[in-house]
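Omission of a single protein chain aside, the complex is shown with its protein chains in their original locations.
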Amino acid sequence: MKSKQNLSGWRLKWYEIIFEADTPKGRLFDIIVLVCILLSVLVVMLESVDSVREQIHVWLIRAEWFFTIIFSLEYIARIYVVSERRKYVLSFFGIIDLLSILPTYLAFFIPGSQSLLVIRSIRLLRIFRILKMVRFVGESQNLMIALRSSKYKIIVFMMTISTSVIVAGTLMYLIEGPEHGFTSIPTSIYWAIVTMTTVGYGDLAPQTPAGQTLASMIMIMGYGIIAVPTGIVSAEMMHLKHSSKITTQVCPHCLKEGHDVDAKFCKYCSGKLN
Amino acid sequence: MKSKQNLSGWRLKWYEIIFEADTPKGRLFDIIVLVCILLSVLVVMLESVDSVREQIHVWLIRAEWFFTIIFSLEYIARIYVVSERRKYVLSFFGIIDLLSILPTYLAFFIPGSQSLLVIRSIRLLRIFRILKMVRFVGESQNLMIALRSSKYKIIVFMMTISTSVIVAGTLMYLIEGPEHGFTSIPTSIYWAIVTMTTVGYGDLAPQTPAGQTLASMIMIMGYGIIAVPTGIVSAEMMHLKHSSKITTQVCPHCLKEGHDVDAKFCKYCSGKLN
Amino acid sequence: MKSKQNLSGWRLKWYEIIFEADTPKGRLFDIIVLVCILLSVLVVMLESVDSVREQIHVWLIRAEWFFTIIFSLEYIARIYVVSERRKYVLSFFGIIDLLSILPTYLAFFIPGSQSLLVIRSIRLLRIFRILKMVRFVGESQNLMIALRSSKYKIIVFMMTISTSVIVAGTLMYLIEGPEHGFTSIPTSIYWAIVTMTTVGYGDLAPQTPAGQTLASMIMIMGYGIIAVPTGIVSAEMMHLKHSSKITTQVCPHCLKEGHDVDAKFCKYCSGKLN
Partner (left out) sequence: MKSKQNLSGWRLKWYEIIFEADTPKGRLFDIIVLVCILLSVLVVMLESVDSVREQIHVWLIRAEWFFTIIFSLEYIARIYVVSERRKYVLSFFGIIDLLSILPTYLAFFIPGSQSLLVIRSIRLLRIFRILKMVRFVGESQNLMIALRSSKYKIIVFMMTISTSVIVAGTLMYLIEGPEHGFTSIPTSIYWAIVTMTTVGYGDLAPQTPAGQTLASMIMIMGYGIIAVPTGIVSAEMMHLKHSSKITTQVCPHCLKEGHDVDAKFCKYCSGKLN
């Protein structure tokens, strides 16, 4: 929160309300914005349902404009209040904030009966407003650490899956062929992904004995393979939980950290710990 | 069990039979009620099967009334025997107990040939009788502790899933559109949930190459994401198991920790533990 | 292997060959029987495929009789060689051994053109021969211990699943009704199981918005719930692995077991360990 520097008076006060959630007012502001986001997403959803749109079309447009104006004001306030404007505008949430209000204005400036359908779909991009919700979550740190520290294992795992899926899809294309729906290798790879992840739509299914045998092998492989990422994440989680057994104590002699709770002497410099 | 206070004589005796399961009679009462619940649920199920209902309709109605009277007597006995009646009636199981007998009486007082079908469905609410079974389970504590202590991690996880599903559903609605069955955003979100949880009915399935590519990404994401809750719960379970084995007791002689709950002497200096 | 007592001479020798796998001859016997079981299962499978049966019907019948005679001889030898015959015949594998040869003889004694189909299906019971394979597995002990020690947790889990599935199925029957395929409560419960286990055939799928909303909730619940048994088993497995850190050493003073590898003194009687 370096953008807080250089602020003073009412701009600092508003900065704390809009960008932070440590004060009662700041928390209230965040909750109001969160509720507005959820309601506006609901409006976009309802608009896409034919039967609902026909009945309350006018109300949906009004709600649409109401939320767009609210979010526009919020966007302007955020730009006005922050000290490093450029940084905010180009940040992830700065771009999301802009994208979530733009489509409604675009639909206003580019009218025309034919393009209505296209405009409506542009409007749907406002669904990205929901991504703003992530801002209100500070608890996701631990999950991120667990996932990041098993980054390489996950990459190896993903490459194994990718190779398996490509080889399996190609073999299936050779075995079943276009006459049973496996019209091309990409389609067959799509089938292999649907099968290996145990989703199994059934829009494509092997019909020859050879194809069914191969499919069975892919399924059992996919069923077993799910154990690997689970094992990786479990081990990380437990490691995180376990490492909380390490004290935050700093050695008074060499200032190093990471001592076990049962350590009496610093393991780096042999100095006595408190 | 504060409602046990102020009871004496036969009311105390019956209280122990009906509400507790520590005495042989109390246990017998509980088992009889449990069997009655299971049988009455079976009757409701059979009643919904057309071929069965036509054959033994009369018997099902008789069984229906038999169990309703049994449960009514049980409900009256529970109210009569408990000291804080208001508290019981408004408790979770008090309400469930009432709801499980009410529909049969309602069907009796509101007759009429047209409303028969509706009444029959109200009757089905008695299926909630099975929820009473939970009362007989005392082992669920540990599972609850494990789930509760990872509450925040699970909330973050659920929000990530929700956001992913809404964004994925909306993108799919834009890509595939109503002509391939994705008639509205809520429907597309339903599809995204079906896909991400690896259920995969196949009533809706992407048909364009772009849609199949996006679907593949969602599937792999959903397949990998299942590792996260599993990892969380595994870590909690292991923590519970581990921490229940070691006391926080310190040896009074060498002041070392980490003694097993069944240890009588310090394993480091042979000093007697408390 | 108490049935080994009271044996002598060639019966003891044959007992070791047939019932044990510690000698080279015993191991060879086991492997031959295992191969025969697998081949006879293959014959039963091939017999059920119409196109294969038409071509090599005679050979299949011959193979059928060949394996039946082999297994009959094996069964007689087992009975002859064991000392406590009654115990073997009534044991799990004694019954399986008998069931795996009986159908072929039954088909011989109960002929008739009309009953042929039924007899063929009785024959299929010989598939239980494959269960004999379990006998050759001694490694399954650890898995069993892990599953047994989390018995109560698994029962609680199963009851939660059962209640959820019954409540969900009944609600779905009320919401969707017979006109969308949910013809009875048992059928709806079947659908709920298919959905909650993330199998998702798609032969039954909700079509109303309310039904799809409920289905979504069931799916997410089922998806999250899979974490619970996985967590339980993971914790047990890890515990097993961890408890191998406990020595098999017995305290020379009080004769108690269960000492940690780093313990110097008995934690029960403070006697010095070796």
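In this document, chain identifiers A, B and C correspond to the written order of the chains, with residue numbering beginning at 1 in each.
We adopt the following convention: a residue touches a chain if its C-beta (ideal position, glycine included) is under 8 Å from a C-beta of that chain, and two chains touch if they have at least 3 such contacts.
Remember, predicted model here, so these are calculated numbers, not experimental data.
*Asks:* Looking at C:97, C:176 or C:236, which makes contact with the chain not pictured?
*Replies:* Going through C:97, C:176 or C:236 one by one, C:236 is the residue touching the chain not shown.
*Asks:* Which residue numbers on subunit B touch the omitted chain?
*Replies:* Per the touch rule, subunit B residues meeting the hidden chain are 198-202, 230, 234.
*Asks:* Considering the whole complex rather than only what is displayed, give the residues of subunit A touching the chain that is not shown.
*Replies:* 152-153, 155-157, 159-160, 163, 166-167, 170, 173-174, 183-186, 189, 195, 198-202, 205, 209, 212-213, 215-216, 219-220, 222-224, 226-228, 230-232, 234-235, 238-239, 259-260, 262-270, 272
*Asks:* Mind pulling the subunit C residues that touch the left-out chain?
*Replies:* 41, 44-45, 48-50, 121, 124, 127-128, 130-131, 133-134, 137, 139-140, 142-143, 146, 154, 158, 161, 186-187, 189-190, 193-194, 196-203, 226, 229-230, 232-234, 236-238, 240-241, 262
The working rule: only the chains that are shown with their structure count from here on.
*Asks:* Select the chain whose centre, defined as the mean of its C-alpha atoms, is least distant from the mean of all protein C-alpha atoms.
*Replies:* Centroid comparison flags B as closest.
*Asks:* In whole angstrom, how far does the Cα centroid of subunit A sit from the Cα centroid of subunit C?
*Replies:* The answer is 42 Å.
*Asks:* Based only on mean CA positions, could you tell me how far subunit B sits from subunit C in angstrom?
*Replies:* Distance between chain centres, rounded to whole Å: 29 Å.
*Asks:* Counting only residues that touch at least two other chains, what does the list for subunit B look like?
*Replies:* Residue numbers touching two or more other chains: 186, 189, 198-202, 226, 230, 232, 234, 238.
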